[in-house]
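Let's look at chain A:
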Amino acid sequence: MKTWTARTRRAGPAPARRPGRLAVTLLLGVAGMACGSGGEGPPSGAAPAPEASAPAVVPALLDLEKASLKLGFIKLTDCAPLVIAKEMGYFDDEGLDVELEAQANWKVLLDRVIGGELDGAHMLAGQPIGATIGFGTEAHLITAFSMDLNGNGITVSNDVWSKMQENDPGLASPTPRHPISADSLKPIVEEYRASGDPLRMGMVFPVSTHNYELRYWLAASGIHPGYYAESDTRGVIDADVLLSVTPPPQMPATLEAGTIQGYCVGEPWNQQAVLRGIGIPVTTNYDIWKNNPEKVFGVTREWADAHPSTHVAVVKALIRAGRWLDASTDNRKEAARILSRQDYVGADYEVIANSMTGHFYFQKSDKREMPDFNVFYRYHATYPFFSDCIWFLTQMRRWGQIAEPKPDSWYHETAKRVYRPDIYLEAARLLLAEGLIEGEEVPWESDGYKPPTGDFIDGVVYDGRKPVEYLGKHRIGFKDPAS
Partner candidate 1 sequence: MSAKARLIRGLSLAGLEVLEPLIRLVTLEEPGKQLRLLGLYVGAPFLAFLGFLAVWSGAARAIVTNYGTLPTPAEVWREAGNLARQHAESRAAEAEFYRGQEGRAASFEAAAARLEADAGGAPSAAAAKQIALLKERAEGARSRRYSSGPTYLDQIATSLETVFAGFLVASLVAIPIGILCGLSKVFMSAMNPLIQIFKPVSPLAWLPIVMIVVGALYTTDPREAWFEKSFISSAFTVALCSLWPTLVNTALGVASIDPDHVNVARVLRLGWWTRIRKIVVPSALPLIFAGLRISLGVGWMVLIAAEMLAQNPGLGKFVWDMFQNGSSQTLAQIMVAVFTIGLIGFLLDRTMIVLQRLVGHEAPA
Partner candidate 2 sequence: MPKLELRDVSKSYGEGAERLEVLDSVSLAVEEGEFVAIVGFSGSGKTTLLSLLAGLQLPDAGSVEMNGSPISGAGPDRGVVFQNYSLLPWLSVYENVALAADQAFASAPREERDARVRKYVDMVNLTPAIDKKPPQLSGGMRQRVAVARALAADPEVLLLDEPLGALDALTRGTLQNEIARIWGEERKTVVMVTNDVDEGILLADRIVPLTPGPRATLGPAFEVPLARPRMRVELNHDPGFRRIRNDVLGYLSAIRRSAPDRSFETDVVLELPDVRPAELSAAVRT
């Protein structure tokens, strides 16, 4: 695991306010300036030794349109960048007063951002996209910051797991080979179908990454997860497995009750299942698509247009938070401790710490090193790539959430409407000037499209520049004529 140098901060015990680091720096810088003429000041950060003749360059505070913000989040571990930005004082440094408010579920969160009660929120990557194209509540949302990569898992009930083991004896060992595809699930699915009561699985929201990953995983082994249609938005047309929306905290309970036989969700709900002995995570989305985009920080277009500087300030703080999170395992442990506070994620520290520090329990006997289970900054994780947006759009089309065929140009245009790397880069530039990040951490020259990649569980290659062609490569799902 690559470690980033130096700028870690220890969090204080209670949320005591630290005097702005900049104040300290300025005093030192001023002291320095008093001794001589200009030049490069010491980078602001942990108090460095003042150089005799170096005045500090005081970074301009952005002219904030609104200093007091309320941001929403859902109690999942990947809300970490927001939490860390607040707890480490990064929002403070930008002059922002931020209140973080937990929301009951994704729908309420989305409605409140659209309605203006929340300035912005921790969102599923698909939410700004779905809302902008009009699937579900329609509103033009944008995102300028990708919060993390990976972080989800698919868990099945103990019952289903033992049947999978019967189908594939290789799974019966205490440490089976990963990644586990849905091949060994297929006979079980058919069995359930034959009995008239199809297998049921839960995911968190119709436009969530979990929904698309679960479908991808199932479809890769030839199991049909169901279509959406304009007249029927339940997504179960022609389905071999019935997928439905379940709020994350209720997933372990419904799994135990037998209402669903599996689910796809973020942490801590997969580890909770293992800990309480109610289910087995069979795969993570890292295995389904290595380094897939997961959550974003979303705001309405209206809000972003009305508060450009505030938006940049928020993104700056979030970038720093992401950077801190990936800086060291100690930081991750600290983050887990903070997240286990009841105002944030609230689950027990032990449960959160596993995945946060790069371990994942597939079974109580099977603990794996997964350093990239959560990625907050590495691999340019925070840059909002158009190709990420387009992948979601293709999956929406694949399953019928987008009812009609669309040409490639539509995908590219939509991506440009929703994803805003321009705002991200502005924030990054400021941070670079302040010396808070390194130049190579940001893909300055990128056109917004990642190179084609085959890092999927079924090996299909995805090229963001050719979405319609990509659609055609899948066995199951809508395929459109080449545009």
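With respect to how the candidates were assembled, all candidates are chains of the complex that A comes from, given by their letters.
The working rule: contacts are C-beta pairs under 8 Å (C-beta built on N, C-alpha and C of every residue); 3 or more make two chains touch, one makes a residue touch a chain; residues count from 1.
Remember, it's a predicted structure, so these values are computed and weren't measured experimentally.
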Open item on the list: All of these sit in the same complex as chain A, but only one touches it there. Which of 1 or 2 is it?
Closed with: 1
Task: Contacting residues of chain A [partner candidate 1, same complex] - done: 14-17, 19-20, 22-23, 26-27, 30, 33-34, 38, 58, 60-61, 66-68, 75, 92, 95, 97-104, 108, 111-112, 115-117, 247-249, 252-253, 256, 268-269, 272, 276-278, 340, 342-343, 345-348, 351
